[in-house]
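The block underneath contains the structure these notes are about, expressed in structure tokens.
For this depiction, one protein chain was excluded, whereas all remaining protein chains were kept in their positions.
Chain naming follows the written order as A and B, and within any one chain the residues start at number 1.
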Amino acid sequence: MKTTQNDNGWFRRILQWASESESEGADAPEDPEKQEFQEYLEYIDAHDYIEFGAYRYMRYQQRKELGLDEPTSHYTAEPPTPQKKQKGKKSHHKQGVLRKQLRWYQVASVLITCVIFWILCLVVMELPEFGALDAPAWNEVVQRYLQQGREETGAVNAITGMILEYRAFDTFGESVVLFAAAISTILLLRTPNQPLRQRKAGDEILKELSKYLLPIILLFGFYVILYGHISPGGGFSGGAILGAALILASLILGAGEVGRVLTSKRVTYITVFSLLTYAVMKFYSFYTGANHVGWEIPKGEAGHLFSGGFLLPLNLCVGLIVACTMYTFYTLFIPTEEE
Amino acid sequence: MGLVYNIPLFSILLVVVSGVCIPLFRNGKHVIRFVQIVQLLVGAGSLFLMVGLSSLNESFTYQLGHVPAPWGNELRAGPLEGLLSFVFSLVMLLAFSGSRESLISDIKPHRLGNYCLLMQLLYGTLLAMIYTDDLFTAYVFVEVAAVTACVLVSAKESGRSIVSAIRYLMFNCLGSGLFLLGIAILYVLTGHLLFSSLQQAVEQYLLSGSSKLPLIVSALLMTLGLSIKSAQFPFHAWLPDAHASATTTSSAILSGLLLKGYLIILMKLMVCIFGPFVMVSSYLCDLLLLLGLAGMLFASVAALRQEEVKRMIAYSSSAQISYIFLSLGLGSQLGLLAACFQMIVHALTKSMIFLGAGAMINGVHGHYWGQLRGAARKVPLGGIAFTVGGLSLCGIPLLAGFSAKYCIALAALDADWQMAPALFGLAASSVLNAMYYIPAILVIWGRTKPNQEEEWKPISIGLEQKFALSFLLFCNLYLGMRFGLVRDLIEQGIYRFGSFG
Partner (left out) sequence: MLELILEQRYYLVSILLFSIGFVTLFLHPNLIKKIIGLNLMDTSIFLFLAAMGYMEGGQAPMIEEGSNWAMYINPIPGGLVLTGIVVAVSTTALFLSLTHRLYRKYHSLNLDVILMLAKKGREDT
């Protein structure tokens, strides 16, 4: 808005700047930066190790003291920023500036935390006692879960029965969180058509050992998932075991080896289909339940493997989602070729 | 039960499932069409739901599964929920069609599908937030919103957008930590998670007079968590950066819809759980009022100093959110009504401003004021949208912003001591709004030097974009001139929603 005055010189500069920036592009390779990084490597060889950011900051300060301009041409075409900004009040969002200039930022945050701690302590003292039998949470909701849960859901494990039958909508949201996180990480970290780094396969001993160990871990994972409704466990814990087995396999056998069987596309497809199956099954029971249609899935006899209606396939879906998500996280975080 | 009652569940599941299906598509451009069709369908369904429920004058709970509510989950819908989900679908649809070109140019083609997926999940989440009737369901979906929205901020993949995304995520996680702690304390105290049972339990505590401190602290923690998430004044640090570096669609939806989702949950907490008594006796209402007042003034002052168009609009969003806090803080039925009306008006207006600004930014390839000089002449429709939106937020009569301010003023006149500060804040922030929107409007319509006139010939924008902008303009004018219908609908909805004050 300040341009309403002297827009003459500004305007030309802006046009110039706009035409320059177009030719550069955002992610164009930056040579000055590489050069600086080389200098940095030499510096830490000569001196002690410091962080690159800290090094750059030091250099920046040195240059400023000497009164030199920025050596990197990349940034000089900065858009017009009025000088007024520095004079103005410190705004809240400049954390860096705030913390550098004001020591009391740290003091204040410690104080705030102490106050919060104190208040929460007072609150905790007024809460019902730990393990009390007459706690308010021990109400008719819990009673029904524990008393009739076995008949109504066909699950021995009350927690599985609760999260997959009574409060299934929450669990659906939960799976969506996981899926969203997996997709977000893919969006942020995966560059297209980039091959997985061919890690050298691990030690011979480890490889031999893994032949015996991995099937057992995988089996155990599936056991925990499939028996989730009749014993402790369930989709989430079993899925975590499966995911851990996959990660272990790609550590020992090499990421390329596992990646050939479980390509990123296949992993995504498995997740998508599990989530869709979950949604369809739950939609069926939500719809029939809400409209009182009947058509309930036979619950079978509690305590058997094939019992509890949809619980077994639901657990399987959740387990696959969790395992695939964990494996996806792992594959995205292993360093790639260029680094 | 008739088919109408299934609409909430159908719309949430349809949106989420359609989002999950997107990885099966190959072509990014088809994905955008697909997403738009789903949004259109859900919007039509919500309209149907709203009309049906308002003519029957009823609200209902929808039992999810074979077990009734305190044991299972349930959804709740009334005229207000129908209206909100209709407006949200409309804004979503128009934001997608209005910024289609910048979406395709800003995001790399192989990421477009995943971007639309996350957008769709966010949309489903917002619907779930509108319809939910359970505190923990609300928490889960708040988290989905946090994860998806964070990537939407960073989708442009410049360094700055990732920095703002990480700050956004940090604030968000802090907010959800506080929110979860509040839920945990409330659950320990009452043993319920369903809104209606919680309300009964809280009432009993109030009658017996015990455990007042934990109740207040949990209310405070939840309010604090939600206000951090909805970028209320002292916690708004992440918002401007997030907007300035996001693509236009993200900005419009973040500012127009996402912040409102959290506010809807806050409103439900106030009305359905704590009720007027806790809110007033624990000074929570006063806190909200104070936050609102401070936000209205400070965010507007901060907006004065911005050199980027999107940053300025982002600060203006923070100020407009403060209006909602202010009207919630009045602690009356009228205040609630004004808050809902402001929510709807702001969702439509702010997305229009962002789309207009986005069209202009695309036209002149720059987003500093200096670069935008004369941009409205190049992209007339974008300029008109920006102008009308800006004037509407300044409170010029016959535009939507005026009627929202009118409702808030009416609510303020009905309050006791809050009247003077609320009216003062309203007046002062209107003046401040005018102080930054009017120069901005002058700049974009300003004449450039004569010899450069040829360069600024109007460029054509896509038909879809034209339609979206004109539709939003129409909505703004309609809400400005004939807001009685919408207001009555909200009033009916709030009455069904629960009594307050």
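Just so it is clear, contacts are C-beta pairs under 8 Å (C-beta built on N, C-alpha and C of every residue); 3 or more make two chains touch, one makes a residue touch a chain.
Given the structure is predicted, the values throughout are model-derived calculations rather than measurements.
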In the full complex, displayed partners of the excluded chain:
A, B
Residue of A:L189, A:L209, A:V280 or A:V293 touching the missing chain in the full complex
A:L189
In the whole complex, not just what's shown, which of A:A46, A:L66, A:M125 or A:I205 touches the removed chain?
A:M125
Consider the whole complex, including the chain that is not shown, and state which of B:L56, B:A184 or B:L304 touches that chain.
B:A184
Contact footprint on chain A, counting only the chain that is left out
21, 25-26, 37, 51-54, 56-57, 60, 74-75, 78-79, 94-96, 99-100, 106, 109-110, 112-114, 116-117, 120-121, 124-125, 127, 129-133, 135, 137-138, 141-143, 145-147, 149-150, 156-159, 162-163, 167, 170-171, 174, 177-178, 180-182, 184-185, 188-189, 231-232, 236, 302-303, 322, 329, 332-333, 339
In the full complex, which residues of chain B touch the absent chain?
136, 140, 143, 146-147, 150-151, 154, 156, 158-160, 162-163, 165-166, 169-170, 173-174, 176-177, 180-181, 184, 187-188, 193, 366-367
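The working rule: only the chains that are shown with their structure count from here on.
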Find the geometric centre of each of chain A and chain B from their Cα atoms only, then give the gap between the two centres in Å, rounded to an integer.
25
Within their complex, state which residues of chain A touch chain B.
1-4, 7, 10-11, 14, 18, 22, 26-27, 79-82, 84-85, 88, 91-93, 95, 119-120, 122-123, 126-128, 135-142, 144-145, 152, 165-170, 173-174, 176-177, 179-181, 183-184, 186-188, 192, 268-269, 272, 275-276, 279, 283, 285-292, 296
Sort out for me which residues of chain B touch chain A in the complex.
1, 5-6, 9, 13, 16-17, 20-21, 23-24, 62-67, 70-73, 110-111, 114-115, 117-118, 121, 124-125, 128, 134, 136-137, 140-141, 143-144, 147-148, 150-151, 154-155, 157-158, 185, 187-192, 201, 211, 213-214, 217-218, 234, 236-238, 240-241, 302, 305, 307, 365-366, 368-371, 373, 436, 439-440, 442-443, 446, 448-449
